[in-house]
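With one protein chain held back, the other chains of the complex are shown just where they sit.
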Amino acid sequence: MRGSSPEPRAQGKTRSASLNPSPVALLAAGLGFLALLLPWLELKPSRIAVGESFGVWGWPSVWPWVLLTLWFGIALVRGHWRGLLLGMTLLVWGLLVGQGAAALLSNQPESARVSATAGFWLSLLALYVGYFAAYCESRGWAVLSAPLALTVLLLLGVFNLLGPVLEFQSWRNQFATELWRHLSLSSSAVILAIAVGVPLGVFAASSTRYGWVLGAMGFLQTIPSLALFGLLLPLLAGVSQAMHLEVALALLGVGVFAFRWLWALSGGLAVLLVLPLGLLALAIAGVWLNNLLGPDPLRIALLAPLQESGIRGIGAAPAVLALTLYALLPVVLNVYTGLRSVPEAVKDAGRGMGMSPAQLFWRVELPLALPLMLEGIRGAALLTIGITTVAALIGAGGLGYFVLRGAEGGAPDMVLLGAVPIIALALLVDLALRFAGGLLRRRVGT
Amino acid sequence: MSWREKSPHPLLVPLVGWGLVLVLFAQQSFWQGLLSTLFPSARSPIFERETLLNLALQHLAITAGAGALVILVGLPLAIFVTRPAGAAFRPLAENIVAVGQTFPPVAVLVLALPFFGFGSAGAVMALFLYGLLPVVRNSLEAFASLPSDVLDAARGMGYSRPQLLWRVELPLALPVILAGIRTSLVLILATATVAPLVGGGGLGVPIIAGLAVSNLAFVVQGAFGVALLALLLDWTLGRLELTLTPWRNGR
Partner (left out) sequence: MIRFKSIVMRYGGFEALKGVSLEVPEGQLVTLLGPSGCGKTTLLRTVNRLIEPTEGTVFIGDRDVRGLDEVELRRGIGYVIQSIGLFPHMSVLENVVVVPRLLGWKKEKRETRAREMLALVGLEPPTFAGRYPRELSGGQAQRVGLARALAADPPVLLMDEPFGAVDPPTRERLQDEFQKLQSELRKTVLFVTHDLDEAVKISDRICLMSLGQVEQYDTPEALLRSPRTSFVQGFLGPSRTLLRLSRIPLSRLLEPPDGHHPSATIQHSVSAREAFSSLLANGLRSLGVTDDVGLLIGVVRLETLLAAASEEEP
């Protein structure tokens, strides 16, 4: 207890100069050492066969010793040196993997595969933790060494002999298509969610009476994705066989007018009417938008059942519909919170200066709520990219196709071919939207 | 602790709800009849390898296993990094939680396959890893946003460090921690639907089997069951939050 009392800050300067290893760097080094004890690569006679594991010490090479020394160094040095050593460690790690894969694959048949195992992944985690420690300490030129090392490794092609890369080479065309599908499915859902969610959020925020809108979104979000897909399947299957496109469009047109008329009579009845029609509209719009953006051609067949226009029980229709329903909650919730958190005083000032309600909304409330709304869109995008993986199960395609085929066939490399790009995509979208949010915040000044 | 709610006990209703749902799942012949009316063209309207009740229980067991691990590991982890001894690891924990959240749950589930192997145990481990994120994130946030005047008063009155943690910090952080646990458990239950892909059991089995053989009756059976369980779990945990933090609800 006694030692924990706050010491005078005057001593702080002298303390930071002494040798006091950062605990995070120690953790990184510990993970790095542990990884050196585990098997790094697995050699399999074919892509789905059971393989044999190999550790780094089996290869007649000096690199494991260098790696060991480097990890020691990372634990001991500070500041710029740590960043620099980390870049070197990354380089050595990559070279070691490349060398190991080449050694294992020499004198092996064409079908043999080398996959990464525990030690490889643990080293990667150790490198991440180490990079984090270095990044926290100094943000100077030294932190650039790790990205630089990674670029060098990629240019050298050290990973080219690993399983997932080989898988990619043999599935190149299909990969491009599925990536495109993944993007079109996710973006159609996000676009529709924004188109529907923003007005819905504005509506929910307009009066405390409409709080149930949020409750309904939360309810939808609680239903597991696969379950929602499953429940939509038979519904859409029935409708798509029974209903003609022109009938659906006519129904929607009539519905808009009927809704206005019913809303004046009874809100509850109007909502009951709008729910099935809204779902139908979302399904049609979702499929068409997805076809416009994605690799599959757009088809509009009048005087024929909906399934001729691509709205079927299986495939893109239930996928985009369910994804849109999921993406609604973050969008609606953030629009609602954003509008609600506009200070009453600001709104009052606007009203006092003679703004009409519409002017107040467009010039005061919306700009102030914008950063939070963008945050909601970011949430919706990340959620959608993730859940689209499951869409492959109902025949909608996307990168989940590789994940599912790999899982079914017991081919981890195939799973990686799907999963790694999905994660990269999610991180990229996250970064981009965070950046946009930062810019927006600076402009709005909150 | 004084319960100021009217009798009966506020958790009674959710408990009765769980009982009713399990009884409903046990009515195998009722489901058989219902599904064959809904899907007259299906060859076998009901999944026959396992009863609906068993599937639901398997699903709950996977969720409970992963959820228990999440709480047992996540909470101490968050407590450790918010103490002076673990403070150095706090930025790292926050960073990993933030980055980890962008990972799609299904990807985490299948990526864990080579590490934990095929089967329910592997599924539990993967779900545990993913479920850790909301609990750690919320707990960190909860400990960071404790009112400083209350902590100052507590220290000034002579709480020792363990007492401060146990009697003041934890109870005050509880609402946000519980919200994290709720998110995590519902997420685990939802993601467990995909567990059959990595060899786990549960209500995802008929869904995935049904999709494979184009039998919508199987799909609906599993989907309906999972949806019901998820909603019930979410609602129960919401009630539990209210019960455990009576000081937050005014009269």
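By written order: A and B. Residues from 1 in each chain.
Operating definition for what follows: contacts are C-beta pairs under 8 Å (C-beta built on N, C-alpha and C of every residue); 3 or more make two chains touch, one makes a residue touch a chain.
A quick note: this is a predicted structure, and the numbers were derived from the prediction, not measured.
A.B. asks: Which listed residue (B:Ala142, B:Val168, B:Ala190 or B:Leu228) would be found touching the missing chain in the intact complex?
C.D. replies: The single option touching the absent chain is B:Val168.
A.B. asks: Contacts of chain B with the missing chain: which residues?
C.D. replies: Residues 2, 4, 147, 149-160, 163, 168, 171-172, 174, 245-248, 250-251 of chain B touch the chain that is not shown.
In this text, only the chains that are shown with their structure count from here on.
A.B. asks: Provide the C-alpha centroid distance between chain A and chain B, rounded to the nearest whole angstrom.
C.D. replies: 21
A.B. asks: For a test of understanding, state which residues of chain B touch chain A in their complex under the given definition.
C.D. replies: Touching chain A from chain B are residues 38-39, 84, 88-89, 91-92, 95, 99, 101-107, 110-111, 113-115, 118, 160-161, 186, 189-191, 193-194, 197-198, 204, 207-208, 210-211, 216, 219-220, 222-224, 226-227, 230-231, 234.
A.B. asks: Which bits of chain A are touching chain B when the two form their complex?
C.D. replies: Chain A reaches chain B through residues 1, 4, 22-24, 27, 115, 117-118, 129, 132-133, 136, 219, 222-231, 233-234, 237, 313, 382, 385-387, 389-390, 393-394, 400, 403-404, 406-408, 410, 412, 415-416, 418-419, 422-423, 426-427, 430.
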